[in-house]
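The following block contains the structure, expressed as structure tokens.
Omission of a single protein chain aside, the complex is shown with its protein chains in their original locations.
Chain lettering (A and B) follows the sequence in which the chains are written, and residue indices restart at 1 in each chain.
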Amino acid sequence: MNLIGYGIATIGPALAIGLIFSALINSVARQPEAKNVLQPLAILGFAVAEALAILGFVLFFLA
Amino acid sequence: MSPASPNLTPSGGKDERSGFSRGSDLAAQIVSYLIAGPLTFGAIGWGLDALLSTHFLRPIGIIVGVALSMYVIWLRYGRP
Partner (left out) sequence: MSLSAALTSGAVVTADEFTGPSPADFYQPMWDFGWIEITRPMLVLVLVTILACWIMLAGSRNASVVPSKGQFYFEQIYDFVRGGIARDMIGPNYKKYLPLIFGLFLFVLLSNLMASTPFVQNPPSARIAVPIAATAVVYIAYHYVGFKKHGFLGYFKFMVPAGLAPAMVPVIFLLEAATFFLIRPLTLALRLFGNMFAGHMLILVFVLGGEFLLFHDNWLFKLFSVGAFGMGFLMQIFEILIQALQAYVFALLAASYIGTAEADEH
């Protein structure tokens, strides 16, 4: 049951990470010189979204 | 494989790393940090729990670990 819960919990971060990087690729394709500013922002957003998946992973072992 | 504008690498140019793989390892690095944070501080909290026979330190350790690993990520990769 924990396993199923963790599987469901990964859906949200997966969607979020896909959205973040699709937005990054779109922006860099439109304006390549903005990559320097955009990449750290995308990385931070990725970290926050991924943290949820990791939290689910840790709690899967705890609960 | 020559870069479009060589002075735009995150480390401030004058860097030979500029092919198509540049930056594609960042995601893996960040995942390592995010796993390391909760694991390390959760383990510390768990140890303190066993030592002091309390129950609340392990979740606190996990939360602190996530926060610290995000701080390190901001420190290392989040600044332009």
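Rule of thumb we're sticking to: contacts are C-beta pairs under 8 Å (C-beta built on N, C-alpha and C of every residue); 3 or more make two chains touch, one makes a residue touch a chain.
Worth saying up front: this structure is predicted, and the values here are computed from it rather than measured.
Visitor: Among the chains included here, which ones are touched by the excluded chain in the whole complex?
Guide: Taken over the complete structure, the missing chain's partners among displayed chains are B.
Visitor: Out of B:Ile35, B:Leu48 or B:Ile63, which residue would touch the omitted chain in the full complex?
Guide: Final answer for the missing-chain contact: B:Ile35.
Visitor: List every residue of chain B that touches the chain not included in the displayed model.
Guide: Those residues of chain B that touch the unshown chain are 1, 11, 15-22, 24-25, 28-29, 31-33, 35-37, 39-41, 65, 68-69, 71-72, 75-76.
Throughout what follows, only the chains that are shown with their structure count from here on.
Visitor: How many angstrom lie between the CA centroids of chain A and chain B, rounded to a whole number?
Guide: Computed value for the inter-centroid distance: 14 Å.
Visitor: Can you check the complex and tell me which residues of chain A touch chain B?
Guide: Contact set of chain A toward chain B: 32-33, 35-37, 39-40, 43-44, 46-48, 50-51, 54-55, 57-58, 62.
Visitor: Mind listing the chain B positions that touch chain A in their complex?
Guide: So the residues of chain B touching chain A come out as 4-5, 8, 10, 23, 26-27, 30-31, 34-35, 38-39, 42, 58, 62, 66, 69-70, 73-74, 77-80.
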